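Below are the structure tokens for one structure; questions will follow.
Every protein chain except one is present and positioned as in the full complex.
All chains are identified by letter, namely A and B, in their written order; residue positions are counted from 1 within each chain.
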Amino acid sequence: MSTVTTVLDLLTIIASGFGTLVLVALGLAIIFGMMGIINLAHGEFIMIGAYATALSYQQGIPLVLAIVVGGFVTGVFGVIVERLVIQHLYDRTIDSMVATWGLSLIMTQSVLIVFGPTLGGIGTPFGAVSYGSYSASIYQWVLAAAAVFLLSVVYLLFNYTEYGLHAKATIEDEETARSLGIDTDRIYMITFFVGSLLAGVAGGLFAPTISLVPSLGGSYIIEAFVTVIVGGASVLVGVPASGLALSIINGGAAQFGGALAGRVALLVVAILIIRLLPEGISEYITEHIRG
Amino acid sequence: MPLDGKDSKTKTNVSADKPTTAIDRRTAVKAGGAAMMASLAGCIGGSGGGEGGPIKVGLLADRSGSISVYGVPMTSATELWQSEVNDNGGLLGREIELIKPDPQSSNQQYQNLARQLILEDNVDVLMGGITSASREAIREDIVDENQQLYFYPALYEGGICDEYVYMTGPTPTQQLRPLVDYMMENFGSNVYTLAADYNFGQISALWADRYVSDNGGSIVGEEFIPLSVGDFGSTIDRVESADPDWIMSLLVGNNHVSFFSQAESSGLQKPMASTVQIGASYEHKTLSPPNLEGMHSAWNYVEELPTDRNQEFVDRFYDMFPDTQYINQHAQSQYISCLLYQAAVEQAGTTDQPEVNKALESGITVEAPQGDVTVDPATHHLNHSITLNRVTEDHSLEFINTTEGVEPTWLQERCNLATESTWDDPVSEFYQPE
Partner (left out) sequence: MSDKTETVEEAAGETGLSQRLYGALSRFEGPHTIGTSDRFWLGFLIVVATILSYPMLASEFGVLTTTTLFVWVFLSLSLSICWGYAGIFSFGQTAFFGLGGYTFGVVGINLLPVTGGTNLALLAAILVPALGAAAVGYFMFYGRVSGVYVAIITLAVTLILELLFSRTAGAEYAIGSAQLGGYNGMTGIPDLTLGAGPVVIELDTMGTFYFVVGLLIVMYLALRYVLNSNYGYLMVATRESEDRTETLGYDVRLLKLQVFTVAGGVAGLGGALYASTGNFISPPIMGLAFAALPVIWITVGGRKTLIGAILGTLAVRGLSNRLASAGSELAVIFVGLLLLASVLLLPEGAVPTINQYLQQRFAPDKGEQP
């Protein structure tokens, strides 16, 4: 067991943890950062994406396309939810938590009623890569790559499109933005679409490796929540930084102490980071960069 | 409290911003009080299963929440039995009435609903419970205290010795012995155990470890994974570096199923054995091939059991419930519970619970889909026939061998309800392996 393979292993674990955390948190972070809405049904949005992807794949659509379909279906669903519920709750952060918790109950149970307790699975694409006596799933690296890809897309979206410009203006100062002729209502709607789409894509990416049950969202919501809050208000800095930090902690602790240790360590570190950096990691970083 | 300074003048209501305090709020409280009382008043007094009316069967099976995977087939199996009995003139000429509330995967609701079934609905027999936690939430202080006959159908960690309770599912000692023997004989003596990190997983792992040592093997690694964890990257790593001959899987629940697809895509090619997978949560149906190829399991029942009797049962089941995803162990054991109850009532000639209990303890045998099963009077468990099977590349099952009449021997050394316990002076213990 050489040091190189051990290091590669550790890297793979951290990379896959990073990928997972970023994927689950990105959509939630955009919505929270932009609109002050905490969507506790985020896990269920991921579930919608996973189900839509699986169902498309089972209809014969190739996997990558199926994931895109999954994302879009979730995005559209998000728009519906936004028009009906969310738009009444802007800057009512705590009320949004309560309302979306209710939404998550409805979504989980409805899917259970319509699709039954489980859905057939879809296979894991790609194979394994061997090095030394270890092998790693390429798919773990695919998740990490997808996370980086989506982060770049979000970066381009917010910095190089008209929507992005308007969106940033709206976050900065809604009143002024509106008085400058920006349709802030539409901006919010599009943003929620983007956030939901990202959640759906995450679900689609996870679908090949998990068991498809209506309650699958429940295992992601806590990680998403924690990653977003620890990351802080700035999405592009906070989410990857938080994802990296937490995955190192979780992976490291799990490697030495077992899965329980990893889970507990993640929660404990989240508590400590919130306490020490009350505005989240991103503020800490940006302040230090500004020097 | 700021004063308006104005007295309200006319009847037409202006929108009151700060109403004065001299307002009658009694009505609000009373209305609330009345609503509260209305929502509190439970159904008072059931019609009581007397000797003339329907026989009341109470079933606690989750049909919502994460446990519904097991609860839905269980309910179907019970309804199948109910229709079969009622279509054939009933039991003792009386109709079976099934009361089936939904505990929503919550232990609190289990307590609440068990009380309702026993105290309000006066059920003649109580059945159900899925997780050990839900069973323990009701066993001592509700079932035992009210002397209620109760059938528990799920596989569990073993050790219950309770006058009022009959366990129709298999225990780890029954499943593991033939399985470990076979795996060690065919694959080797170095084993890596992966178990769910709670009572059932921990105790099953303990038994697995013991049987492996008894056979001269060794556990080269053992991990306990909390139920909420679904990421197995580092676990797979450690398994690979330990390089066992085969893996003992005691993983439970939706999150743990990810292990198999993650292992598959990591290229982990070890043979695996389990007393949880396949028969309970039918992963060979929910995961796509060939994720589970090479998984061996030992069960009293799987839907694919190749006997005529079982095939007939499966046909009837799917006839009545075409949307069934799989007939799992829970469903079949629940069906056995019903058959046992039926046979015992017929033998006793009454639904009087102590009498039915006596009939059961006489060592009743019924023709279950899994084969003939007999109640062991000493432990209130069943002597199961355990069949080994292996999952093939396309996720069908290949059957290896069957061991007939496997008894719960460890419990028998400690528990003799037939001789040491009576209905009114009961024994109620939960033995843990030392």
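One rule holds for everything that comes next: a residue touches a chain if its C-beta (ideal position, glycine included) is under 8 Å from a C-beta of that chain, and two chains touch if they have at least 3 such contacts.
All values reported here derive from a predicted model rather than from experimental measurement.
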| item | value |
| --- | --- |
| Contact set of the excluded chain (shown chains only) | A, B |
| Omitted-chain contact residue, chosen from A:I13, A:L89 or A:A254 | A:L89 |
| Option from B:I55, B:I203 or B:V302 whose C-beta touches the chain left out | B:I203 |
| For chain A, the residues touching the chain missing from this view | 38, 85, 88-89, 92-95, 97-99, 101-106, 108-110, 112-113, 218, 221-222, 225-226, 229, 260, 263-264, 267-268, 270-271, 274-276, 278 |
| Touch residues of chain B, complete complex, unshown partner | 1, 3, 7-11, 13, 15-16, 19-33, 35-37, 39-42, 44-45, 63-65, 100-104, 106-109, 111-113, 115-116, 119-120, 131-133, 136-137, 139-141, 197-200, 202-203, 226-228, 432, 434 |
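Heads up, the rule we're going with is that only the chains that are shown with their structure count from here on.
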| item | value |
| --- | --- |
| Centroid distance [mean C-alpha coordinates] between chain B and chain A, Å | 34 |
| Touching residues on chain A, where the partner in the complex is chain B | 1, 9, 12-13, 16-17, 20, 109, 112, 116-124, 126-128, 130, 133-140, 208-213, 215-216, 218-219, 251, 254-255, 258-260, 262-263 |
| In the complex with chain A, residue positions of chain B that touch it | 64-66, 68-69, 72, 197, 223-226, 228-231, 233-235, 237, 240-241, 243, 254-255, 257-258, 261-262, 264-268, 283, 285-289, 291, 323, 325 |
